[in-house]
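One protein chain is absent from this view; the other protein chains keep their places.
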Amino acid sequence: MIGLISYLVFFATVASILAIAVLGLNLQWGNTGLFNGGVVAFFGAGAYGTLILGSPALEGQLGGFELAYPLALTGGMVAAALLAWAVGALTLRLRHDYLAIATFGVAVAFESLMRNAEWLAGGAKGIRGFERPLRAALGDGFLYNLAFLGFVLCLLVAVYLFLERLVGSPFGRLLRAIREDEDAARSLGKRPARVRLVAFVTGSAIMGLAGGLYASFYAFVSPQDILPVLTFQIWAMLIVGGAGNNRGAIMGTVLIWGAWTGSGWALSRFAPIEAQLYTGSIQFVMIGAVIVGMLLWRPQGLFPERLVVSQSGRSN
Amino acid sequence: MQNLVDGILTGSYISLAAIGLTLVMHILRFANFSHAELLSVGAYAALVFDKAFAAVFPIAATKLAPLSLTLALLAAIVVSMAFTGATAILIDRLVFRRVRDKGNELSMVFASFGMALVMRNLIALGFGLHSQLYSRDIAFAVILSRDPLILVKPDQVFVLGAALVLMAALHLVLTRTTFGFALRAVAENPALAQVNGVDLGRMIAATWVIAGMLAAAAGVFYGLSYQLIPIMGRDLVLPVFAATIVGGIGSVYGAVLGGFIVGIASNLALLVLPSGYSPAVPFLLILAVLILRPNGLFGEARA
Partner (left out) sequence: MPTWGHRPVTDTILETRGLTAGYVPDLPILRDVAIRAARGRITVVIGPNGAGKSTLIKAIAGLVPVSAGTVTLEGREITGLRPDRMAAQGIAYVPQTDNIFRTLTIRQNLELALRRAGPGASGRLAALLDRFPALAPKLGDKAGTLSGGQRQFLAVAMALAADPRLILMDEPSAGLSPRATREVLEMAQALAAQGVTILLVEQNVKAALGIADHCYILAEGRNQVDGPARALLDDPVVGEIYLGGRRAETA
């Protein structure tokens, strides 16, 4: 029983962390129509940034700043935001393909940098030696995990409320206006490229927050945590939940993360031993099929945006 | 020097792939993340056809010395190009056209993202995760020059030659046939092309066929140069995108030049960067182009 509960706590913690990333993506895609093909780079920047800033000195690596945890977490978000600003400033004035390609490229480059630059972040073996916050007070056991879940949930709610207010604000209406009809927005004296950059950087900082939480939860991050498949998973979560809808995004995260872990467990348990090697391939096909299938048959997601703002207005 | 020669050889298949991608990106207006998977489809289809032809006509399985290539494989390349062209149209009908008809341009990128994952992993499930070769025979490299030492495999020369032949053929089609004019007309101004009697649906299908055929050839050439592996698309997607951006999206000649630039730059980068960083080189090129010349070498600004 305690095993099941502690697993549920674990599951809920990871799902909540991913939900924060999905909310960040929702701001970019759902509200602004920006395709981020490298979610994992911004998630990773937050994760690595947090650990490098918060960890004690490590032999032959950057770090040893031992910043207080909130500062380290904020630093991770800033790292993600800076990365997003650089990519966005270069691409958001150009046709929309460029952002998709450049973000995809940044993820590839980020992973190869982290895999190889041992002086920076330990290379393939990753960063260990991060002091989990408040460990002295809470210990390493169930209590700690429960408290951490509470912390993550608070942040999830905070991000949710922040985004809901943002979307309801004049800025949110401007985002939708630009998504629906860029020329009209421009003719009203708005600067679409700048507004999109703000949305892109904000969304990426939120992904960085998720990455920082993820890394502090495991007190460890390595290139294995920033594989491209994470980008696909986060996208699937968003499309299942319904782009543009923050509550749907959270529901989608729970559904997809449940399906992912559940299918992984089922395959490892019931599939013949020779098929085990292909667990990943089967799961990847499933994630890809969910994305394509949703786009074809239910593009509004399972939990569509209540205030219907269709993207089809941009057709020409 | 060896890196330069290797770079040119790498560039030959990146260019082929980039031509198709740049056409699709220009005419259908979306960044097709599943384009590199068409290379895998072509490469694996050629593997299957090669084995089939060799089994039916054992005589075709003899090597054309000094190449490791056989007549069976040559025929398989041609059939695979047709097969991959048909596959590209089929995927368009099943997925992309339906998303397009819903009027959502941006979702096309997203759909291609998902399709890439599906295609890549279906190939892995069908053919196994291990790498495969067209021929187990060891092809000996020929020494082009001893000082500096330059080695070239005969197969690589074939790859470069065949790629150039295909590019020349496409060039002739685009500059000498009314079909080519129609394709270029659609790329420049689809509405005006329609007014001039060009059937847009047919030109979109033609675009996919060309993209698929060139991708199949590129995939086989990659397989001949290295090996076949289901995740080859994952490793090729960024270099091919980089080639289109360097050349300017929509420019066929830009894509050719961009492909060779990416190929050469990736190989020259090995001289200054540890090989672990190779995957990042195309991204650095993209960055450089975005900073210096955002619309590429031959591109035009277009919203």
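Labels for the chains are A and B, by order of writing; each one numbers its residues from 1.
We adopt the following convention: a residue touches a chain if its C-beta (ideal position, glycine included) is under 8 Å from a C-beta of that chain, and two chains touch if they have at least 3 such contacts.
As the structure is a computational prediction, the values presented were derived from the model and not from experiment.
Peer 1: Please identify which of the visible chains the hidden chain touches across the whole complex.
Peer 2: Spelled out, the missing chain touches these shown chains: B.
Peer 1: Can you work out which residue in B:A185, B:L284 or B:L297 touches the chain that's missing from view?
Peer 2: Here the residue in touch with the unshown chain is B:A185.
Peer 1: For chain B, which residues reach the chain that was dropped from this view?
Peer 2: Residues 178, 181-182, 184-185, 188-189, 191-200 of chain B touch the chain absent from view.
Everything below uses one rule, namely that only the chains that are shown with their structure count from here on.
Peer 1: Hey, which residues of chain A end up touching chain B in the complex?
Peer 2: Per the touch definition, chain A meets chain B at residues 33, 35, 37, 90-91, 93-98, 100-102, 104-106, 108-109, 111-113, 115-116, 228, 232, 235, 239, 277-278, 280-282, 284-285, 287-292, 295-296, 299, 311-312, 314-316.
Peer 1: Which bits of chain B are touching chain A when the two form their complex?
Peer 2: Residues of chain B touching chain A: 25, 30-31, 33, 95, 98-99, 102-107, 109-111, 113-122, 124-125, 129, 234, 237-238, 241-242, 245, 249, 274, 276-280, 282-284, 286-287, 290-291, 294-295, 302-303.
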